[in-house]
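Other chains of the complex are left out, but the ones given are in their true place.
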Amino acid sequence: MSTQTSAQSPPVRPGTASDPRRVEMFSDGVFAIAATLLVLDIEVPDARDGASLWSALAGLWPSYAAHVVTFLVIGIIWANHHTVFGYIARVDRLLICLNLLLLLVVSALPWPTALVAEHLGGGGADAHAAAAVFSGFMMAQAVVFMLFWLYVTRTGHLFHAHVDNAHARAMRLKFGLGLAVYPLAVALAFVSAPATLALHGLLAVYYAANPIWIPSIDEA
Amino acid sequence: MSTQTSAQSPPVRPGTASDPRRVEMFSDGVFAIAATLLVLDIEVPDARDGASLWSALAGLWPSYAAHVVTFLVIGIIWANHHTVFGYIARVDRLLICLNLLLLLVVSALPWPTALVAEHLGGGGADAHAAAAVFSGFMMAQAVVFMLFWLYVTRTGHLFHAHVDNAHARAMRLKFGLGLAVYPLAVALAFVSAPATLALHGLLAVYYAANPIWIPSIDEA
């Protein structure tokens, strides 16, 4: 375990391929763009059909709700990603691949969000289908983040020397428990689409209040 | 107050979760994308209906006006955000959450901008509604930025040691006065939509000329 080595021992040359800085930059780009592209999914009503613009805007509530929930989810994933990379001293090829897989899911989130925005208001089978697809994507990002976390905590070989890998491994259970909620969210989609969206909003708030955190060896 | 501590005392490890660098990178991404996505809201007229392209282009003036105003607003928020982060030595979870809230509002700005671009030219109740929504978003970003500023100046615990928190707190009043204009802008929307847009342009110019600035302790 690298947690025994001193802070100076892993000689990562700054700017080389094992420097985590550029992986963070690319990831931050994808997180920021995915979060900002969400706005394109909100329809701009032209309201030329006699109804007032206010009523047209009111009818777009599923778009607003889906937008806020997905923005929060992306924000929380980003914050956790940011925290984990704060513990990482170097990256290897497998970490880069797991990170790309995570970014693949995150960058796709505007699509299920648009699907929910389009179908939530209509209700019926299509609203349930859209909510189920949305829940599936949320579960996918949680599973991929878990894989990412399992990999970096397996031996802690990529961590800074001051990171306590024993504590990092202990956080696995906490994360694993969170995963159990997602199949329920998929099931809930077939009962109530709005409740499903609300559940994902609550999950985001829960994760915001319960961040990943690992004590340093010198703090523990 | 951390302003009493020496510059060396808070040992923020570069690259760790409390390092403000990556929060800046993510925020800059969102600011830059939101500012650039505005261009997608400007219609590309196909002008196949007999009228010349010039007259079609002239009819798009609300798009140009809304685009320039919102771009300036985003630019000013970015510049102030940039200034504040220049004073910040470390971030904590609550700052990250307030920052995400700010980014949620900023990233949504292309939508009210498109709304104004679509309805300003038509005049009538829809133009007023669009301008009121636009003013509401502008007020939301000002309020969230104020919350952000109140938090970082409450104790100054996140500032660099050379920042004079007493001066930083004094800037609160100046900011608070600015906030009083926004309800007026919402009210003005129901009188004249173009005047509302012009007011927001003037506010942007005002904030550009009156930036946030805190003297260093060694300068004061």
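In order of appearance the chains are A and B, and numbering begins at 1 in each one.
To be clear about the criterion, contacts are C-beta pairs under 8 Å (C-beta built on N, C-alpha and C of every residue); 3 or more make two chains touch, one makes a residue touch a chain.
Here the structure is a predicted model, which is why all the values come from computation and not from measurement.
All protein chains share one sequence; of the complete assembly in this entry, 2 are displayed, while the total copy number is 4.
The rule is short, and it goes like this: only the chains that are shown with their structure count from here on.
The two copies, chain A and chain B, are related by a rotation of 90°, based on C-alpha atoms and rounded to the nearest 5. We define each chain's centre as the mean of its Cα atoms; on that basis chain A and chain B are separated by 25 Å. Chain contact summary for the complex, chain A toward chain B: residues 20-21, 24-25, 28-29, 31-33, 35-40, 42, 44, 46-47, 52-54, 57, 67-68, 71-72, 75, 78-79, 82-83, 85-87, 160, 162, 208, 211.
For chain B in complex with chain A, the touching residues are 13, 15-19, 22-23, 25-26, 29-30, 33-34, 37, 40-41, 93, 96-97, 100, 103-104, 107-111, 114-115, 118-119, 125-126, 129-130, 133.
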